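With one protein chain removed, the remaining protein chains of the complex are shown where they sit.
Here the chain labels run A and B in written order, and each chain numbers its own residues starting at 1.
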Amino acid sequence: MNSSRLCWPTPNGLPAVAPAVVVSVCLLLLVISASAVELDLVRLITAIPRMFEFASHLLVLPDWEYLPTLGTNMLQTMEMTFLATSIALVISLPLGVLAAVNASPHPVVFHVTRNLLTLMRALPELVWALVFVSAVGLGPLPGVMALSFVTVGFMGKFFAESIEVIDARQVEGVAAHGAGWLQLRTFAFFPQVFPDFVGTVMYILDHNLRAAAILGLVGAGGIGYDLVMAMRMFDYGRLLPIALSIYVAVTLLDRMSDKFRRRLI
Amino acid sequence: MSQIIIKDVAKRYANGFNALKGVSAEIPAGSFTVILGPSGAGKSTLLRTINGLETPTSGSVQIGQQTVTHTNLREVRSQVGMVFQHFNLVDRLSVMANVLTGRLSHRSWLGSLFYLFQRGDMDIAHEALIRVGLTDKAWNRADRLSGGQQQRVGIARALAQQPRVILADEPVASLDPVTSEEIMGLLREICTRDGITVVVNLHQVELAKRFADRVIGLNDGFVVYDGPASGLDRATLSRIYNRNGDQIDEQLETMLAYA
Partner (left out) sequence: MSAIETVRPPLPKKPFNPTPVWLTAWLALLWLIVVDLELSFETLLYGVDDIFEYFSRYGSPNFADLSRYVELLIQTLATALWGSALAFVVAVVLAPFAARNLTPNATVYRIARETLNFMRAMPDLLLALIFVAALGLGPLPGALALGIHTAGFLGKFFSESLERVDAGIYEAVSATGASRLQVVMYAGWPSILREALGYTLYIFDRNVRMASVLGLVGAGGIGLALHDTLRMFNYDQSAALIIVILITILVIDYLSTWIRGKLN
């Protein structure tokens, strides 16, 4: 046998079954779905010069008169983020307790809350924003409603998951001294999960800022509306400042929450 | 001819700690050397500078004809096998794949991207597994093995490199006495039969006496003994295990009495 023949480190030298199956299924799915995404290499390649052209358009002086408005709209975006996250936090705390298998008062309650949370986070913010905009009109209100609604779905789930992995012995310790149902949750569960909760809230704040920045797309307040308008009107003097301010805000929040989390843990 | 030449090696860690303070030694080809010394003496540091896992602050290490530098690191390492206290196997890979990692320096980057080896590598790895007596476990996952078996895989990985030197940093510190005996016997046999130079860090004086040709005693970054294993009398041992030049305490006395 030729000793330089290539083979895989398996008994028969052929690829291992499980990885081979997974890889081929994935590749097969990608090939099948290629036509559905209208994958077209020619189109991709011809788009490259257009990307550069687009980028060159971006390099214009910013529209100075617009900058104050940009400031107000960014502020509005951040306010929506903060408000929606706060509202969701207040609602998610009790829901999280009800949806944690070790803290829920009854299995039925547990399953109902779990599925409710799944439903709430199933649809993206933008879909709810669309619905709420047609319900209560344009403005930040439908945006805040949509954001809070979906955030409860995520936050409640994350809270429940952190409650489920706590140390049962500490809970027993408090329970052994005759603590009541609510006391047990505030004195034994809460101190243990607090750092996790803060981490979750920071993570969600981060996510919500990005989400709030695009809610304006459907008229639900924030910077998103200006962004789409600038894009549609080819108003490059506004486009770059808007994109930059979103990037800066998200990055700052990201860094801040990283620092904050590290200090807490 | 000396296989390993250590010349005035000093090592100062980033935090300012001087772990080695000028160590020189020559280790002849095909010999079995044990390095003894108390915790923190610099045994691991010395072993790690030999295959370039640590860079000496001053001094040099020469293996065969080559001085270890940044540019020939891969080449030097391909000739030096390393065995670790905690085995350091890749848990999720099979025993065979772990042993085959010993062949990586002979494989191209493209083949490695697809986890491909050559038939010849497989044969070498198979051979190595026969040597350590683990052929029946070849296709098991590495983390499903006992500690002693994992250490055998570690030795097989080193053997698959077809090295000129094997360095072992406390290879038996996590194993029971009987298994320790087997692993040391295996290393000794590899040294004698294949003529591979073996350097082992140990904490067991008794094992050193039985297996080593030569013992190097380290204390506080200095070589305090360099000679045959038979020269390990009580005075020498107390010099090796001495702390800060204090009187030898009771515990040490008893410990050495049992050595």
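Following the convention adopted for this analysis, a residue touches a chain if its C-beta (ideal position, glycine included) is under 8 Å from a C-beta of that chain, and two chains touch if they have at least 3 such contacts.
Computed from a prediction, not measured in an experiment: that's the story for all the values here.
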Sole residue of A:L14, A:L67 or A:A135 that reaches the chain not shown, by the stated touch rule: A:A135
Touch with the omitted chain, as defined above, among B:S24, B:T55 or B:S105: B:S105
Residue in contact with the excluded chain [from B:S78, B:N140 or B:T236]: B:S78
On subunit A, residues whose C-beta touches the chain left out of the figure: 26, 29-30, 33-34, 36-40, 43-44, 47, 50-51, 54, 75-76, 79-80, 82-83, 86, 118-119, 122-124, 126-127, 130-131, 134-136, 139-141, 144, 210-211, 213-214, 217-218, 221, 224, 227-228, 231, 243, 246-247, 250-251, 254
Contact footprint on subunit B, counting only the chain that is left out: 51, 53, 74-82, 84, 86, 88-93, 97, 101-102, 104-105, 107, 109, 112-113, 115, 154, 157-158, 161
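Criterion: only the chains that are shown with their structure count from here on.
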Where subunit A and subunit B are represented by their mean Cα positions, the distance between them in whole Å: 49
Contact set on subunit A toward subunit B in their complex: 1-11, 13
Complex contact set, residues of subunit B against subunit A: 94, 96-97, 100, 111, 115-120, 122-123, 138-139
